[in-house]
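All protein chains but one are shown in place.
Moving on, here comes chain A:
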Amino acid sequence: MALELTAARPDPALLDLPWRVPLEEWPEDILAALPRGISRHVVRFVRLSGRVLAIKEIKDDIARREYEMLRNLGRLHLPAVEPFAVVSGRVGLDGQPLDACLVTRHLQFSLPYRALYSQSLRKGTATRLIDALAVLLVRLHLAGFWWGDVSLSNTLFRRDAGAFAAYLVDAETGELRNRLSDGQREHDLEIARVNIAGELMDLDAGGLLQEERDPVEVSERIMTRYRDLWAELTSEELIDDSERWRVDDRIRRLNEKGFDVDELEITTDIDGTSIRIQPKVVDSGHHSRRLLRLTGLDVRENQARRLLNDLEVYSASTGRQGEDEEIVAHDWLASVYEPVTRGVPRHLVAKLEPAEVFHEVLEHRWYLAERAQHDIPIRDAVADYVATVLPGKPDERAVLGVDTEELPVVADTGP
């Protein structure tokens, strides 16, 4: 049997990896780290042609299915890891066939929840992670994706202006449908609830949870956050014909939550006294799309919101509110944003992404100003932040799941 490589853009260097050796026994010198998830599969990270790849050893058909599924999620612009290749037809050095491998790209600056818990944490981290997961789950469900194994372990988190943005990592059990029934959504939600509770209880048992609240209670948040957001995005609203401004109001509420309404169904009752409105197609990324259009910066939703707010402040304080938005944005970029992000010395750039640094500098300036009881120029805030705060942070560009354990479920050997 010949080694078979399935990839959209195959990298020949992939063939140099030791495919004839079980993944578990790969030599340490080719591994980027020794990462482990709570997973029945063996997962390893390798560095290849300047990027980090995650490799998971699973059965051939499941690997192919998951590869296709991740590609489909990518086409639907859903936040998920990017599939890179499937390597199958592997044969061990002893001539025995080996399982296939699914290769995905490592998501830069992403954090497994367990890695977050090994740092000293701001209070409320669990709830912020759950909020991010709720948004992810709503987006997946809107697109007709039925996950089947929702958990913190199967999600990666990126910092998003103090909050988090969640990305799907494991699509092994997932299915894409035209639309999901309520039963299917509830099933995912129930699985999410149980898994999150289990994961938090496990952190608690390991002495890693610094929250005071009961994990069971915290896990309930996934249900409420999910249901609130789902209702806001999909529910039908009946308004009086004299209150047409409420249509705009609904759209604005969705925008504030980060969603654009691409299609809104409006029906009038027969007697014309009331109007029924229901969002039909919604798309997340309201602020990040707007920021991208104005500045060319491609950042996450909350970061974009933060940057747009700062742009707004800049525009007001320079008395340019009436001017063309794009010109003002361009000037803001050159005179505010870039000086801040360029103020980070080279040896510290692996700590945080530029947009997150900008967010933290703004926070830091506010903190300094409060202490000094007067405004602080942004230049001074950057200098102080780079000198006192940033060096103490861990490098997060390639955190590959420290402090986790591998519990493979394999056949017993011997009697």
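Here, contacts are C-beta pairs under 8 Å (C-beta built on N, C-alpha and C of every residue); 3 or more make two chains touch, one makes a residue touch a chain; residues count from 1.
We take it that contacts and distances are computed from a predicted model.
J.: Missing chain, UniProt name, options "Manganese/zinc/iron transport system permease protein", "Thiazole synthase", "FeS cluster assembly protein SufB" or "Sn-glycerol-3-phosphate ABC transporter ATP-binding protein UgpC": which is it?
T.: "Sn-glycerol-3-phosphate ABC transporter ATP-binding protein UgpC"
J.: For the chain not shown, which residue from A:88, A:104 or A:153 touches it across the whole complex?
T.: A:153
J.: Going by the contact rule already stated, which one of A:13, A:93 or A:194 would touch the omitted chain in the full complex?
T.: A:194
J.: Kindly state which of the options A:72, A:173, A:255 or A:274 is in contact with the chain not pictured.
T.: Reading the full complex, the residue touching the unseen chain is A:173.
J.: Since one chain isn't shown, list which residues of chain A touch it in the complete complex.
T.: Interface residues of chain A facing the absent chain: 38-40, 58-59, 62, 99, 148-149, 151, 153, 172-173, 178-179, 181-184, 186-187, 190-191, 193-195, 197-199, 201-206, 208, 216, 219, 405, 407-412.
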